[in-house]
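To start, the structure under review is shown below, and the notes come after it.
Shown here: the complex without one of its protein chains, the others still in place.
Labels run A, B and C following the written order; every chain starts at residue 1.
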Amino acid sequence: MERIGYGKHWPVVAIPIVLLLVFPQVASFYSVILLTEVLIYAIFATSLNLELGYTGLPSLGHAAFFGVGGYTLGILIAKGGIHNFWLCVIAAVLASAVVSSLLGFFSIRTSGAFFLMLTFALAQFVWGIAWSWRSLTGGDDGISGVSRPTPGLTISIMNEVNFYYLVLLFFAGTLFLLYRICRSPFGHVLQGIRESETRMQALGYDTWKYKYVAFIVAGTFAGLAGALKACQDGFVSPAYPSVVTSGMVLLMCLVGGTRIFLGPTLGAAVVWVVRSIVSSYTEYWSFVLGCILIIAVMFAPQGIAGYLVQVRGLLKRARAKS
Amino acid sequence: MFDLGSLLNLAMSGITFGMILFLLAAGFELMFGVMRIINMAHGSFFMLGAYLGISIARQTHNFLFGILMGAVSVGIVGLVTERFLFRRLPLHLQQVYVTFGIIYILADISKWAWGSNPYVLSTPALLAGSVTILAKPFPIYRLVLLGVGLLTALGLWLFQEKTRVGSIVRAGVDDREMVGVIGINIKLLSTLVFTGGALLAGFAGIMASPIIPVLPGIDWDVMTLAMVVVVVGGLGSLRGALVGGLLIGLADTFGKFLLPQVGIVLIFLVLAVVLIIRPSGIFGGG
Amino acid sequence: MHALKVEALSKSFGGLQAVKNISFYLDVGERRGIIGPNGAGKTTLFNLVTGQLRPDAGHISMFDRDVTAMPVHQRIKMGLSRTFQVTNLLPNLTVINNVILAIQALGPTAFGMFRPLTDYKELYAEAQRLMTPWGLWETSDMLVRNLSYGQQRCLELVLSIALKPRLLLLDEPTCGMTPTEVASITKMIHALGKDIAIILIAHDMDLIFGLDLDSVNVLHYGQMVAEGSPQEIKLNSTVKEIYLGTED
Partner (left out) sequence: MLINFRRKIEVIAKARKDRAIYGFLRNLNCKEEQMKPTRLFSLLIGALFVFSSAKTVCSQPASASQTKSPIKIGWIGALTGPLAQGSAAALRGSKLAFKEANWEVAGRKIEMVVEDDAYNPGVTVTKVKKLLFSDKINLLMGPWANASGLAIIDFIKANKLITVTYQCAQSSLTEDKYTPYFFRSSFNDAGQATPFEGWLTYHLGYRKVACISLDTAYGHSCLDGFKKSFEKLGGKITQEIYTPQGTTMDFAPYLAKIDTSKIDLIYSWLTGSDALRFVKQYSEYGYKKTPLFGANMIGETYLPELGDTALGIHGILYYVQSLPNPENQRFLKMYSNEYGPELTKQVAAFDVQGYEASKLIIAGLRAVKGKVEDSGALMKALEKVQFESPRGPLKLDDHHNAVFLNYLFRVEKVGDRYQNTVLKAYGPLYQGWFEAGFQPPEVPVPGSK
C-alpha cells in the first residue's frame, strides 16, 4: 500500500506531462476546454483526498471551499473591478483557507459517518448564504461577467488554449505540493491517524491538530480549484458550493481510488468525461454515474487506479515467471 | 396578528411538519443505531414511497391501500438493497457510499417512470376540508398526520421497550458488540432493521404527499432535512428523532413567520447553534 | 519522587463500577504486576492512567505532577508509554513506518510538510537500532497487516519502547502467544533499562513470576484486594480463591 503510487515511478509522471503539454496542439478546441475542466476537478478531487484517502475523513462538504474560492474571485473581478489575476487568485485561496479553518473547527471534533454528516450540514449552510445574500452573491442569478484578467507577461487567457496552459501550471504545482505533503512526516502522521487514531494518541501525537491542519490545507486547494473554475466559466452560481458538487468530487475520489495519489486525478477524468459525454446522449446520466460508483465500491475498493496497479503487478509477475 | 388563535394555528402547523420529519428521521436513526450506516438514500426512499403510493392509490382508487402499499413496497426495496448490496460490504463507510450511488439511480429510475411533473395524493373527501380552532381554520388532514405521527412514536417506543427484537435494537443502539456476544443473528437483525427503516421512510413520503407534492429533486431536499434533524437530535436515538423533528419543524415554521428574509439558511442556523452547544446532538451519546 | 501516584481513583460505565477507589504509587524504576481475572478493571485502570478515559473521582500524578486533566499526548511527552491488550498498530503502513512514526512522535520533525520522510536518515538509523535485535528489520518493508501475530505483538512493544519512556504500561503483552513467543517477549522486557518504571497487566500468574517483579497488585471487580511481593501474593488466600473461583 505504502509503496503504491510512491517510489521512483518517474514515467508515471513524465509521460502524462508530455502528453498534456502537446495535447492542445493536436486535439480539437472543445476537447481542450473539456480537459481544462478535468484538470480543475483533478485539483479539487486531489485536495479532498488528503482528507478522504490519507486522513480517513470522508467529507461531503468539500464544495463549500470550492464555492468560497469561486465567489471570492467572482466578486473581486465583477464587483470589485480588480483585474489583477494573481491578486484575485491569492485572495480566493486565502478566503477559502479562512473558511475551512472555521468549519474545520466544528467538524474535526467528529470522525467517520458523523464527520460526513457534519461537513454536509456546514456546507449546506455556506450554500444557503450564497443563495440568500443577494446583494453580494446575486442569489441564484449568480455573478456574471467574471472576465478573465491577464496573468501578466501580456498573455491573454481569454484564449482557451492559453488558459489551458495556465490551469495545467496550477495543476502541476498543486499535485507536486500535495505529493510532497503526502510523503512528508506530516503526511505519514495523517495516514497513521487513518489507520488507528488511538494508537497515534498513545504515541504522543495531538491528532486533533494534525487533522485540523489537513482539513485547512485541503480546503485551501479546493478554493484554488473553485477560483480557476470561476475563471473558466466567467461566472459563479450557488451550484458551486452545492451538495451535488460535493457528491461529484467524492464520486471522483472513490471511482479513481483513494489510497493512490493519482487516483482522484484519474477519477476526475473518468467521471467528468463520462458525465459530459453521456449527458449529451441521454438525460439519465446520473443513473450511469450511480452504477459506476456502486460497481467501483463493490468490486474495486481501491478504485480504477487500484486496478491498474494490480494489473501492473500481474504483468511484473508474468515477466518474472517467463 | 399575534392573537392566540393564529399562534396555536402556527404551532400546530409546525408540529405536524415536525411529525413528517420525525417519521423520516426515525427510520434513519434505526438504521444507524443498529447498522452504524448513514443511509444517504433515505430521501430517495421517501420520494419513492410517495410516487409508488400515489400510483397505487390512483390505480385502486383506495387511499388507505395506496398508503399501505407505498410504504410496504419501499420496505421491499430496502430489503433488496440490504440483502444484495450491503451484505457484501464489510465496511460501514462503503455501505454509505453505496447508498450515495442509490440516490443517483433511484432519482433517474423514478424520473423515467413518473416524469418530472409534480404528483399530489388526493385525500378522500372527509379528510379534505378543514376544522375551525379558535376561529382559525386548520386542515383536517394535518390533524390526521399529527395523530399518525404520535401513534408511530408510541408504537416505536413500545416496540423498543416491550418486545424482544426491540430490546435487541436498543442494545444495538447502545453496544452492538454485546448483541453479537449474546448470540443474536446480527445479519438477520440488520436486514429487518434496514427494511423497517426504509418502510418508515416510504411511509413518511406517502403520508406527506397530500401536503408536499412529490417531484424530481425532492430526494436531495428531504435528505438534507433528515440529516439536519438527525444531527440536531443526536445519532442513533429515536428520542432524538422525535425531539429533533419537532424542534426543526417548529423552528422552521416560526422562523419563516417571524423573520422570513432568513429563508433557507434558517434551519442550518439552528443546526449550527445546537452543534456549538452540543457537538453530538441533543440526545447523542459521547 | 514517585513515577506514578494514583489516589482514590474511580470510574463507572452506566451501572457497572469498573474501578472502585483504587490508590497506589509506583517508585521510579519499580516494576509492578497487576493481576486479576477478566473484567477486574485492569485495562480500564490503564486507560485512566494514560488518559483515554477521564476518571469520575480521584487523582493521578506522574513524576510529582498532577495529570488528572491532562490529554493523552501530553502525558506521553512526560515519559508515559503503553501497549494495548488488543493489538493496536497501523495495519496498512509498513513496519518501518510504524516504528518511525513512533520515533519521531516526540521529535520536532513530525510537522514537517515538505521534505519526504525518507530524507530523515537519522530516524531510519534509530529504527534499525530498535528493530534489529528482535528480527523486525528484515520485515521492515512488509505491511504490518501481513506480519504474524507474534511479530505484531513484538512490534507493539517496540513502538512503546521507541518513545524512550520513563513509565511503561504493558497490557497483557503475551496474551494469546505460543510459549516460544512468550519467551522472546519476556526477553525483551528483561532487556529494558532498569530506570524504566513498569506496570504489567497479566492474566496468568506464570508471567508475573517469570520476570522477577518488585511487587504485585491484585484487582477484583474493580477493587484492590491485595498488594505485596510476588511471594506474598502467591501465598495470599483471597488471591487463591479468586483464581480458583475463576479458573473453572
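The definition used in the following text is that a residue touches a chain if its C-beta (ideal position, glycine included) is under 8 Å from a C-beta of that chain, and two chains touch if they have at least 3 such contacts.
Predicted model only: the values in this text are computed from it and were never measured.
Although one chain is not drawn, the whole complex shows that of B:Ile186, B:Ile211, B:Leu269 or B:Ile282 it is B:Ile211 that touches it. Residue-wise, the contact with the chain that is not shown comes from A:Ile33, picked out of A:Ile33, A:Ile82 or A:Leu177.
For the chain left out of this panel, the touching residue among C:Leu53, C:Met113, C:Met142 or C:Val225 is C:Met142.
Contacts to the hidden chain, counted on subunit B, fall at residues 1, 6, 9-10, 13-14, 17, 20, 88, 90-91, 94, 111, 115-120, 122, 130, 132, 137-139, 141-142, 208, 210-213, 215-218, 221, 224-225, 252-257, 260-261, 263-264. Summarising the interface, subunit A meets the missing chain with residues 1, 3-4, 28-31, 33-34, 37, 131-132, 134, 138-142, 144-145, 147, 229, 232-237, 239-240, 259, 276, 278-288, 291-292, 295, 298-299, 301-302, 306-307, 309-311, 313-314, 317.
FYI, only the chains that are shown with their structure count from here on.
If touching chains are joined by edges, the resulting network of the protein chains shown is an open path. The most central chain, judged by C-alpha centres against the centre of all protein C-alpha atoms, is A.
Averaging Cα coordinates per chain places subunit A and subunit C 42 Å apart. Annotation for subunit B: no residues touch 2 or more other chains.
Here subunit B touches subunit A in the complex through residues 32, 36-38, 85, 88-89, 92-94, 96-98, 100-105, 107-109, 111-112, 220, 224, 227-228, 230-231, 235, 261-265, 268-269, 271-272, 275-276, 279-280, going by the rule given at the top. Residue ranges of subunit A in contact with subunit B, taken from their complex: 58, 106, 109-110, 112-114, 116-118, 120-122, 124-125, 128-129, 131-132, 243-244, 247, 250-251, 254, 283-284, 286-287, 289-291, 293-294, 297-298, 301.
Residue ranges on subunit C touching subunit A, taken from their complex, read 50, 52, 71-73, 76-77, 81-82, 84, 88-94, 97, 100-102, 104-106, 109-118, 120, 141, 143, 159-160, 163.
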